[in-house]
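A short worksheet on the structure shown next.
Of the protein chains in this complex, all but one are displayed in their positions.
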Amino acid sequence: MNPKIFASIAVVITGLVLLYGVSDFPTFGDPRSPANSGVEGGAPSTSLYYINESYSATKVPNLVTSVLADYRSYDTMFETVVVFAAGMAIFAILRCVGKDDGAVVAPQRKSSIDGDHNRIIVGMTCRLAVPVVQIFALYVIAHGHYSPGGGFQGGVMLGASFILIALAGNLEDALSRLSERSYMALAALGILIYAGFGVLPQVLGKNFLDYGALQKILLTDGPEMARSHSMLGVEIGVALTVMSIMFAIFANLSSRGTLKGGL
Amino acid sequence: MVEFFLNTVKPHFNFWVYVILMMVGLWSLIAKNNLIKKMMGLAIFQTAIILFYVSLGVKDGATIPVLEHYGDYAEKAEPAGPDASKPASKPAPNPASMPAPAASNPADAFANPVPHVLMLTAIVVGVATLGVALALCEMIFKEFDTLEEDELLRKIKALHDDA
Partner (left out) sequence: MLEQLPAVILLAPLFGALLISLFGLRERRACFPVAFASLLIALASAIGAGTRAFTGGAYDYFIGGWEEPLGIGIVLRVDSLNGLLLIAIAVVAVLALIFTIRPSSEKDEGKTAYFYILFLLLCVGLFGITITGDAFNLFVLIEVSALTSYGLVAIGSSRRCKMAAFHYLLMGTVGASFYLLGVGYLYLKTGSLNIQDINTILATNAVVSESPGVTTAFILILVGIWIKMAFFPLYGWLPNAYSYCPSGSACLLAPLMTKVSVYVMIRVMLSIFGLEWVFGHPGWSDLVVWLAVIAILAGSIMALAQREIKRMLCYLIVAEIGYMVGGAWLNDPNLWGLTGAFYHILADAMMTLCLFLTAGIFFKYRGISEIADLDGIFKKMPLTSIGFVIGALAMIGVPPTCGFFSKFYLIRGGIEGGQWEYVAALLISSLVNAVLFFRIFEIAYFGKKPAEGHDHEHNHEHEHEHEAPAQTVLPAREAPLSALIPLLAAAALILLVGIFNGQIVELIRVAFEIPSTVVSNLR
């Protein structure tokens, strides 16, 4: 049948089912809703536990980071694996090494960063902007413990700084600064760092991703600071992977797998 | 009509918004012909779900889930020793009973951090899926020179009949 008619019917039915479920939901903003403060019959509310107890256990004021990187770090590790797997899937689909296969490639233009004086404004602005973006990205990663931020956000900004180079100049400019070998290695290294922080406690006898066990290695007195430092470590791992894969996805998509030419 | 709006929609308006947005995305995903438009429908669909989750964690008058004067919270854990993760001042949590409301009043000043954590993951997963979908669209375009679904199905059928 006509896709538009089928779509309309499907949409109406689905919408009605969803709204039926909404009928006895708590009001918007209710602090006593089950999600915010637990419900009778179950374990004590995890949300209240995180707000009340997580600082004393991890010494990280940003509750979202402490939950993300410590209590639910297994999820975050697999999120990083999702980014990595998406990068690999894109390489597997697009990347054609060697012969150009007749791909339509944009004509090479002279790099504005490394010499073309006709585009000096673009080149100069890019030269000024990229270091600032990168330092801000490093700040976001490191300050994820105290304000909104963390590995993913910082990693995307780092990747964006390389994409900025590619947009302002040539794809070759960006690739000369972060080559294919480098970004493949950094992507794997990021997850290795994360999994390393997870496996070390196993070697020391505790469970996977139990950062408190690392207090001897990280030379802290007490498991809380060990957790705080390990969280920074895993965030750095996440940032490396996200940076490499974001740039790699851009490079492959814009050049349709050949890594020559580009936008 | 007005009562319906005030009693049913207004306390739940975040849920109504997300349902409408999600249905827009779903309709576009099914009905549109161009592959890129389908992808955009998918993106809207996923964004609506993210909006739903984040709206779960809102509390009236609460601020972002980042402790400000965290020195105050450090005082709660008096025995600052190796097992400070279970501070002795609080009674051990009893799974069968209602969560104690007394300790939750200071907690109401902060939004629920859990939906934010879950949605960080979901956003990243959505971006990854869009990346793979774009790569597939590029290869489909390279192979068949069009991104309109009806033309694609026609060309594929022609391929099959040639063999």
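A and B label the chains in the order they appear, each numbered from 1.
Operating definition for what follows: a contact is a pair of C-beta atoms (placed from the backbone, for glycine too) under 8 Å apart; a residue touches a chain by one contact, two chains touch by 3 or more.
What you see is a predicted model; the values in this text were computed from it and never measured.
Engineer: Please give every residue of chain A in contact with the chain that is not shown.
Structural biologist: So the residues of chain A touching the missing chain come out as 17-18, 20-26, 33-47, 49-50, 70-75, 78-79, 81-82, 84-86, 88-93, 95-98, 184-185, 187-189, 191-192, 195, 198-199, 202, 206-213.
Engineer: What chain B residues would touch the chain not displayed?
Structural biologist: Answer for chain B: residues 26, 29, 35, 38, 42, 45-46, 49, 52-53, 56, 86, 92-93, 95, 114-115, 118, 121-122, 125, 128-129, 132-133, 136-137, 139-140, 143, 152, 156, 159-160, 162-163 touch the chain left out.
Everything that follows uses one rule, which is that only the chains that are shown with their structure count from here on.
Engineer: Counting in whole Å, what is the centre-to-centre distance of chain A and chain B, each centre being its mean C-alpha position?
Structural biologist: So the centroids are 16 Å from each other.
Engineer: In the complex formed with chain A, which residues of chain B make contact?
Structural biologist: Touch list, chain B to chain A: 8, 11-16, 19-20, 22-23, 26-27, 30-31, 33, 55-60, 62, 64-68, 70, 73-74, 76-77, 80-82, 84-85, 87, 90, 93-95, 98-99, 101, 103-104, 106-108, 110, 112-117, 120-121, 124-125, 128-129, 131-132, 134-136, 138-139, 142.
Engineer: Under the definition above, what is the set of chain A residues touching chain B in their complex?
Structural biologist: 3-4, 6-8, 10-11, 14-15, 18-19, 22-23, 25, 27-31, 33, 35-38, 40, 42-53, 55-57, 61-64, 67-68, 72, 75-76, 79, 82-83, 85-87, 89-90, 93-94, 103, 146-148, 152, 212, 222-224, 242, 249, 252-253, 256
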